[in-house]
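Beneath this line is the structure, given in structure tokens, with notes to follow.
With one protein chain removed, the remaining protein chains of the complex are shown where they sit.
The block that comes next holds chain A.
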Amino acid sequence: MEVQKLQMQIFLTFLAGIGSCIHASIASNEGGKYNSNSDFKTFSSYEKYITELYFKKHDSLLDSDFKSFIANELALGSCGVLQDKLNIAPRLSVLQRYLIDPFELQQLLQRGVFTDTAVFGDTNLELPSIVSNRSVVEVHVDVGGPNILSEDGNGLELNIELPLHVRYPPLGELGFSRVEFGEPDLFMRCNIEEEAHNQSCLFVQTGSGDESRTDIVWEVPCGIEEHSGVVSVVTFVSAAVSALFIVLAAIHYSDVQKSALI
């Protein structure tokens, strides 16, 4: 049975009034526009989506390319004290059977569920998965102000519900296809508001710290390949018989009219 995986990123941002965030070499990008001539290695506070940067250089999503992109092309500046203080372990909530859909994400955005959200890659919902490319969902959540830097060590738990869309999966033998949900990539961005100027730093959270967590699996109904012959025959015979009835009815109608005239 073919297994499909969902790629997801959660991008957390928070504001800190004071802090000793070590400023990484983040080049500011005046006017909020990305300069296509510059090195792809920077992700300034003006950039909106990490994944957008990836897809500017790559046509499709490959795990190896994406990992290389994170490791080499994002300026993951250390946030110093803040990074040490944070204890965020991403947990996937129990799967809710919604549909992932850019339009639904938009609605959630308008209702303020997320700060920002976007889908990258293949967003054509009409095609079955066999002819579709992978897609990435990037979700931005604002986790709040300096209070999260408290020393009590309770950490931060986020529950994020996403509307998930099921494409027609590849054909199978048993009538079900498995979709596995792995851990999302979690990025943290810290925005420091200081008197003179604002700065931001970015780091990636590695490891969930939760060894007992198992992948979430969704079993999706799929077509059964060995039925294709029977289905084709039944479909074409139905169409042919229906067409024949209509043609005969049209001819018979003219015969009835003739007799009525007589």
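Assume a contact is a pair of C-beta atoms (placed from the backbone, for glycine too) under 8 Å apart; a residue touches a chain by one contact, two chains touch by 3 or more; residues count from 1.
One rule holds for everything that comes next: contacts and distances are computed from a predicted model.
Engineer: Quick one: find the hidden chain's UniProt protein name among "AP-2 complex subunit alpha", "GPI mannosyltransferase 1", "serine C-palmitoyltransferase" or "adenine phosphoribosyltransferase".
Structural biologist: Matching "AP-2 complex subunit alpha", "GPI mannosyltransferase 1", "serine C-palmitoyltransferase" or "adenine phosphoribosyltransferase" to the record, the invisible chain is "GPI mannosyltransferase 1".
Engineer: Residue-wise, where is chain A in contact with the chain that is not depicted?
Structural biologist: 103, 106-107, 123-128, 130-131, 168, 170-171, 223, 225, 227-228, 231-232, 235-236, 238-240, 242-243, 246-247, 250-251, 253-254, 261
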